[in-house]
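One protein chain is absent from this view; the other protein chains keep their places.
As written, the chain order gives the labels A and B, with residue 1 at the start of each chain.
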């Protein structure tokens, strides 16, 4: 126990003594953890309700068990970008922290001790976020629901505890390589690794499942539950994974292609950086692409659905109030927008982090007369180049989902062309460039000659 | 120092430079002159203001007070855009490390200043190759900085600093991380090249053996010039 306190004190000293970036990491981790807890608590509360209730908000969307289950599922999906965001937060100041932990190892700390200290650095931040979210959630819940069941309470406690524990675990996992090597990764010559076996296995499994679902109706197999929603989710995930792979592979291709041919310095620098580590950008962009697939698919589906509903209402065949459907659609849209916001923040953080770790080199370039505009263009191109083909494919995936949905709906009505699905990729692309551009003021600060004074 | 004869109008002249970093005064009234084609060593203890002086002379940093005149223009009054252009075209800079872009090959690193000036890629690479040859690192042209030894990287950095045929090269501890034999090789390559090209050099170093490669030495103490020694 005293060892734990000693580690805790060390973790506190390390955090307190570090620069402003460390506090950024702590702050963003608290936000991420609070969001994860909030979403988790929402899911728990929805799923712990049993039977028919009349919920005072949401236009009756929360009244029936099956609807609640669907909303819960959608909320659960929102956890993916939230967790991705938390992972991105752990990467802030990673190089700096790698060095610090490597120094601890050199000073004689055991691997497990370093892991504990690393966990203790991110755990408390997650705990703070979790406590914050729970403290807000419980009064709101009690306001809407006079006496929550014991199951609901148990779920709430479970989520509130699980988030900080998971956060600490993620911190430990992300630092596993540093811990193994007291010299850290100070001179990193990482080979440009491709995606691992797990990635490929999952992709092929998904392809197989998708094919199975596709051929099932042909043989008239007696499947007892509707495979439609499962197919949609699987297709979205598959398109996302393909886009990740595409982003990485095309990063390298584009990098090699442009690097060989261009005479423009900014393009040359960006292309060589992509060629050097194509999978780093692929990871950063993975979430962007997933959101693009879901977002463009949603936009298309929404367009078709609304047209369909409008027609049904004209015919008078609409069973429930129109608001019942639109609330559901709006909630889904809001969730996707939140996911997009998180993903864009993650992208901005990643870009800023990449700048911060090489600020001395950038300052040296500026001192040698490389114009600021060239460095800025290289920074933007680094995001723009690999995203172009990947977002295009993700957009096509979304379009495929909407067209598929449209054709399913066309059995009943005339279906509009889901052009909305095509607007989303463009908007996401622009937003990504804007997110990357938020680092430009940091670039201006990084190239100050004062940075030359520190190694 | 400067004789009134007028035959040696300094290429670069700094007068009474003052520069503070926060509460520390790095320069307190330092004055320097550099003649065309001259190799000037700036020596002094750690923290005596050597690097800050170099940064002021090269137009990387604006002094708080005092003037820097290069070929008749006041560097301390030029806009940043013009300074950047000057550093890119008429000056060359070499640091202890960090001036090479890690993702670019040695050849592209050297070609970069030419590309920035609008040269075509093949043309720039051809010229860069010749400079690598001159510094004996042609064979390392396709390597990236992380794959080279410290001495090789510094020779590539020198090639990059000299590829635009600058009038002044500013070198801040260019051999600070090298062993003595590699230092000798790098310095010999530098001195021979700048002598042939007539390039002036400002060489900041704490190593007197490196300072001995210069024609003249100025010694900084507490941000001011303590002593000047001239070659006979």
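In this section, a contact is a pair of C-beta atoms (placed from the backbone, for glycine too) under 8 Å apart; a residue touches a chain by one contact, two chains touch by 3 or more.
Just so it is clear, contacts and distances are computed from a predicted model.
The complex appears with one chain absent; UniProt names that chain "DNA-binding PadR family transcriptional regulator" among the candidates "D-lactate dehydrogenase (cytochrome)", "DNA-binding PadR family transcriptional regulator", "Methylenetetrahydrofolate reductase" or "3-isopropylmalate dehydratase small subunit". Taking every chain of the complex into account, the omitted one touches B. Interface note: of B:54, B:68, B:153 or B:211, the residue touching the hidden chain in the full complex is B:211. Interface with the hidden chain, as seen from subunit B, comprises residues 45, 184, 187-188, 191-192, 208-209, 211-215, 217, 226-227, 229, 231-232.
Throughout what follows, only the chains that are shown with their structure count from here on.
Computed centre separation for the pair subunit A/subunit B is 46 angstrom, with centres defined by C-alpha atoms.
Interface residues of subunit A facing subunit B in the complex, by the touch rule stated above, are 187, 189, 261-265, 268-269, 272-273, 275-276, 358, 360-361, 363-372, 374, 449-450, 452-453. Within the complex, the subunit B residues that touch subunit A are 21, 51, 55, 58, 60-61, 81, 84-89, 91-93, 95, 98-99, 101-105, 108, 112-113, 115-116, 119-121, 124, 144, 146-147, 160-161.
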